[in-house]
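Contents: one structure, followed by commentary.
Every protein chain of the complex appears in place save one, which is left out.
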Amino acid sequence: MMHADPNCVLTGTHFMNGDAACCEGAIAAGARFAAGYPITPSTEVVERFAARVPKIGGIFIQMEDELAASITLQGMVWAGAKSFTVTSGPGYSLMMEHIGFAAMTETPCVFVNVQRGGPSTGLPTLPAQGDMMQARFGSHGDYSTISLVPNSPQECFSLTVKAFNLAEKFRVPVMFMMDECVGHMTEKVVIPDAKEIEVTPRRHASKPPSEFLLFEPGEELVPEMAHAGEGYKVYVTGLTHDKRGYPLMNPASQKELIPRLFEKISRAADELTIVESEGLEDADVVVVSYGITSRVAQRAIEMARAKGLKVGKLRLICVWPFPEKLIRELAPKVKALVMPELNMGQVVIELERCAGGQCKVISVPHPGGTVHKPADILAAIERGAQ
Amino acid sequence: MSTTADLHIHNPVEDVLRKERIPTIWCPGCGIGTTVNSFAAALLGQDIDLKKTAIVSGIGCSGRVSGYMALDSFHTTHGRAIPFATGLKLANPELNVIVYSGDGDLTSIGGNHLIHAARRNMDIMVVCVNNMIYAMTGGQAAATTPGNSITTTSPFGSFEPEICLPQLVDAAGAVFVARWTAYHVKQLERTMAKALKKKGFRFIEVLTPCPTLYQRRNNMGDGLAAMVDYKNRSKIRNGAPTYEVALEPGGEIVVGEFVDREREDYLTRMRRQLGTNYSELPPQPEEEEQEGCCSSC
Amino acid sequence: MPKGSVAVTAERCKGCGFCVEFCPTHVLELSNAFNAKGYHPPHMVNAEKCSGCNLCGMYCPDFAIFGYRFPDAKNQKKEA
Partner (left out) sequence: MLKEIRIAGFGGQGVILSAHILGRAVSIHEGGFATMTQNYGPEARGGAASAALVISDQPVLFPYVSNPDILVVMSQEAFTRYTPELKEGGVLIVEEDLVRMENVPQHIKVYSIPATRFAEELGKKMVLNVVMVGFFCAITEAVSYDACRKAVIDSVPEKFQKLNLDAFENGYGFGKNLLAKGPSKEEDTEPVSVLESAS
């Protein structure tokens, strides 16, 4: 484990918005390169990055579109850099192909999506959580990635660092699923001393080129990586490939490659069960939420407790992979799971599947544009408690 | 006849090929492999560090070139070789970055990236193998398909005018623009050698036969017939204004080095513009202390 | 005495005929023999005219042929 570069970390207490904090998180995590394309409400991240990184040896390039941005960043990664891109709604849709490319080529990188209302151009300046299923399943083909969801500017900093660390550890594209509200919300953000910020280094080739296979599963099923210009003659393709990286398009090589891309994530299920919980032990109803919605849910929980209801809180910080085991254990012990989301019911589908009919699952959908009224969540809690 | 083993000689192109991947997937009479010979000769004839040379392709028949070259090879997504190459170059300016891809890939789905990389004068070399058809997907009309051609998606003859690539990239700001055909192996080698040594956005179009998916449907014979046709129809006009080099069906094929000019490339201009705002920090020791916070939040 | 010769890797050949057509001294012809894939690889019919210029190699899309010049007598002695 390494630590952040003290020359680049803005250690101190700040009053900054989520977009700015995300930028600082990326810098603290070691990102010195990014490619982007302007889109509300995410642009502030790269605007700040463009001002910050030249002085610390980095480059931000504004590409001609999101298709370009989402692959340029991967060129940067294969040249040895840590890199990311930032977008919202329509831009995220355009980036889907390259999320698949990153998954297939095991390119460690971060895609930040500051979610806004949709579909299509929707609500550029207002929040939603409508891209959660897209984060999981958006690209064609079958793959598994990680999605983190912050609920405050402070977490936009700390979880961005974590997103980069997980990307390096698992060699996957990590989805950082902010929303307009969190992105534009300004709060106190404490950036710790660089020494307290752990940074996961790249899993770099430990063997000389003559013995090295670019896609040979190493420790934890994750291959080591060599970069362009290091003499390894890497071969990277989006086609199904063998351990050398050479295209090998048959059922056997598909079977060897694709399940491993899933398994490297699924075998770390415990590590990737990143939640914040409270009062689950004796709860009748548990409110399951993520992102900005979790803050509103918290208020509803407090209102319900004031009425004497036994309500627990389960906040998903890592939504994908979904904390299946936790839900399977929880469902038989409660009357109901209540899930408010700023969409018409996306992650609740997974919640329902994992609850397996052991308890009621109550979706509290919201089309976005603002957040729930705590009273609406309270009403669902009361229904669940009956 | 002595054997090559006796003489300790081998095909020089093999020095830059992933031999274990030969034979290629290309059809008999396809010209892509021919362009690779010129490229290999150009690479080997230069003082170029092959360890620092990366080749990037998109999708399509020509998109497979990257994977046959024993360089750092990146076979990316359809149309996006240029932005990927841009990322490589920016994060490691020491790399020689070459994009080698097809006409459909680079000029249609990737057309926007082509324009903007030329505009930025990104320091990469682009070889566009133009076989005038979407070949790998089965012979559909491309932006480069000559007017009236029969293709699977223009069964009654295409009726879209074809794009003139040298004129496009010239207008967008490329510093080096050339066109040859697969027949011009030596000229192509020399042009590639020159382009490899030049800084900025360099673009070389190479017309190649596609006997299987273009010529067959248009009664144009095999690959060899196309090569002979190139030989007969080509006219070398170095320095020709690019607005005069459009390809007309059956007309003259103007080839040569059309544009060779100087313009500050992206990274040079970036460094100049940023001035003291840009610093390439050496890796910092972890122990160093950092005090306080900045108020620029 | 020819100045050079060609080497053919018959199994790579796809019989396009580029080498035959563009050999400046007309050294080559496609043979009657088949390779494993059913193509007719080239062979030398005018070996004495070969200059070893490797234009055949430059044209070959399949890296199946290349020309080489014979080392001169002096060099041969040195090597021996």
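First chain written, first letter: the chains are A, B and C, and each begins at residue 1.
In the analysis below, a contact is a pair of C-beta atoms (placed from the backbone, for glycine too) under 8 Å apart; a residue touches a chain by one contact, two chains touch by 3 or more.
Quick caveat: nothing in here was measured; it's all calculated off a predicted structure.
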| item | value |
| --- | --- |
| Displayed chains contacting the withheld chain | A |
| Contact residue for the chain not shown (choose from A:A81, A:V296, A:L351 or A:A385) | A:V296 |
| Listed residues A:A31, A:C181, A:L316 or A:A336, member touching the removed chain | A:C181 |
| Residues from subunit A at the interface with the omitted partner, ascending | 13-15, 17, 125, 181, 184-188, 292, 295-296, 298-299, 370-371, 374 |
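Going forward, only the chains that are shown with their structure count from here on.
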| item | value |
| --- | --- |
| CA centroid of subunit B to CA centroid of subunit C, Å | 28 |
| Rounded Å distance between subunit A and subunit C, as computed from the means of their C-alpha atoms | 58 |
| Interface residues, subunit B side, partner subunit A - complex | 18, 21, 51-52, 54, 56, 67, 70-77, 79-80, 82-92, 94-95, 112-113, 115-116, 270, 274, 277-281, 284, 286, 288-290, 292-294, 297 |
| Of subunit C, residues touching subunit B in the complex | 5, 7, 9, 11-12, 14-18, 21-22, 39, 44, 47, 54-55, 57-63, 65-66, 68, 70-71 |
| Interfacial residue positions of subunit B with respect to subunit C in the complex | 1-4, 7, 9-14, 17, 22-24, 26-34, 36-38, 41, 183, 185-186, 189, 222-224, 227-228 |
